[in-house]
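A single protein chain has been omitted from the complex, and every remaining protein chain is retained in its original position.
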Amino acid sequence: MPDSDPIIRIENVSKHFGALKALNNVSLSIESGEKVVIIGPSGSGKSTLLRTINRLEEVDAGTIIVDGWDIRNAGNNINKIRMEVGMVFQSFNLFPHKTVLRNLTLAPTKLKGESRAEAESNAMRLLDKVGIRDKADVYPAKLSGGQQQRVAIARALAMSPKIMLFDEPTSALDPEMIGEVLDVMVKMAREGMTMVVVTHEMGFAREVADRVVFMDHGEILEVGTPAHFFEDPQHPRTKKFLSQIL
Amino acid sequence: MDDDRITIDVTDGAAIPRRKDAGLFSAWWIAFLGALLTLVSLLVFEPDPYLKILKFLPDGIVVTFQVTFASIGFALLLGLLTGIGRISKNRIVNAVASTYVEVVRGIPLLVQLFYIYYAMGRFVKVPDIVAAVIAMSFCYGAYMGEVFRAGIESIHKGQTEAARSLGFNPFQTMVHVILPQAWRTILPPVGNEFIALLKDTSLVSILAVADLLRRGREFASETFTYFETYTIIALVYLIITLILSKLVSKMEEKINYYA
Partner (left out) sequence: MKKVVLCLLTVLMLSSSAWAKKIVIAQDATWPPMEFMNENKEIVGFDSDYMKAAAKEAGYEVELRNVAWDGIFAGLDAGQYDAVCSSVTITDERKKAMDFSEPYFKVRQALVVPKESAAKTLEDMKGKTIGGQIGTTGYFVTKKVEGVNAKSYDEIGLAMEDLFNGRIDGVVCDDPVAAQYALQKAEYAAKLKIAAVLDTGDEYYGVAVKKGNKEVLDLINKGIAEVQSKGLDKEMRAKWMGQ
């Protein structure tokens, strides 16, 4: 059986913020089921690259194909494509006016036509999975940061996406809560989800990533397996970065 | 989430009582009971002319409410569209909304009422009360637009991103995620505007709309009881706005449920 097309294909993508080159001719392909961790110093363009995958960030040039859809083609319904791409944000972004349960069921009921009962049973299963079933009926403001982020992950999963994007999911958390969120992500990885993760958690990258991507100044400088990456980095800037954070 | 709540101050509304103003000796209670007591004692001890005046007013009060409620309805709709237009990335939509706000804010309400009423008279035939509602909605739509804009902008950008990333389109995002949250910020100034609008409907009496004020003036001009009539008119307006401001503050308390 021939290898199917990569589920995400980024080709020669560039983006400017005014005079600043956020992405400079970046290309990256990700296979279905693959776990890719993007690392790099702040301002390196790693979050921008992640956000181009579901078009939260528009690019100036290049091609982005997600699950066979050209997301830069105006004819394609970006909202349909986004339903297949879950996203988890640094700042959780739960809907504060909805209960935890409703945070999970809002999109499935409004967008996929799921019945309330159907959506709720699915939501409860997901809450169980992330370990906060007992908080279903509280409002997000009552939850700790770690709990909120786990709800945010469950919310994204409620749409049964094919791909999950994580934009520094643990950076806003107190240290003691980072573990509970990473545990959920590791569990998800074992179940075969395609994951693209921007993070500073090198332990997670080492344990979970199929490939690690190092970015700086809007360019991909080095791609490799965690073993290659952490034991034998090639690029001088990768070496420097790793020496600073490890 | 409480920390990044923004309050918008809009002048000209009646003071809306806050939680700390509870109790019988708050300004609201003093004003309300004072106005009620004054009105009742005038009616009881000097029914001529005070009771006669009050009996002359009911259909005017009805018109005042009709104009107020119809105008606030349309103004809210227009304000929502304007507010969204003002933050739209579409340049044409943005320019139209912004120009509308600039024009309306630059012209006194009284002048606009005159202008819309008499200018419209040259082209379309609509009853005076409809013309008054159109004029009031047009003016207040612009004020509401600014309230909505500020309210929508007070919601963190991450909320929009979260909704869009789940697959909501911009309209659904607005309806399900942004507006239900913005409403908390928007309600107090909308309540203010509502009460200001009720008071400003007194201006439509110059358009010969038979509202509370005009009915009162008609009575006074026939009986020469100017002082007595305006006393009653002022008390009636005061009692109405005080009741409304209390209602608005009750609604505000309710809407804070999830904080």
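The first chain written gets the first letter, and so on, giving A and B; residue counts start at 1 in each chain.
Convention: contacts are C-beta pairs under 8 Å (C-beta built on N, C-alpha and C of every residue); 3 or more make two chains touch, one makes a residue touch a chain.
Here the structure is a predicted model, which means the values were calculated and not measured.
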{"item": "Touching partners, among the displayed chains, of the absent chain", "value": "B"}
{"item": "Residue in contact with the excluded chain [from B:Val40, B:Ala95, B:Ala208 or B:Ile243]", "value": "B:Ala208"}
{"item": "Listed residues B:Ser41, B:Thr99 or B:Ser221, member touching the removed chain", "value": "B:Ser221"}
{"item": "Positions on chain B where the hidden chain makes contact", "value": "118, 121-122, 125, 127-128, 206, 208, 210, 214, 217-218, 220-224, 226-227"}
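Following the convention adopted for this analysis, only the chains that are shown with their structure count from here on.
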{"item": "Mean-CA-position distance for chain B and chain A (Å)", "value": "46"}
{"item": "Residue ranges of chain A in contact with chain B within the complex", "value": "54, 56, 79-80, 82-83, 85-87, 89, 91, 93-97, 106-107, 110-111, 139-141, 152, 155-156, 159"}
{"item": "Residue numbers on chain B that touch chain A, as the complex places them", "value": "1-2, 156, 158-159, 161-169, 172, 176-177, 180-181, 258-259"}
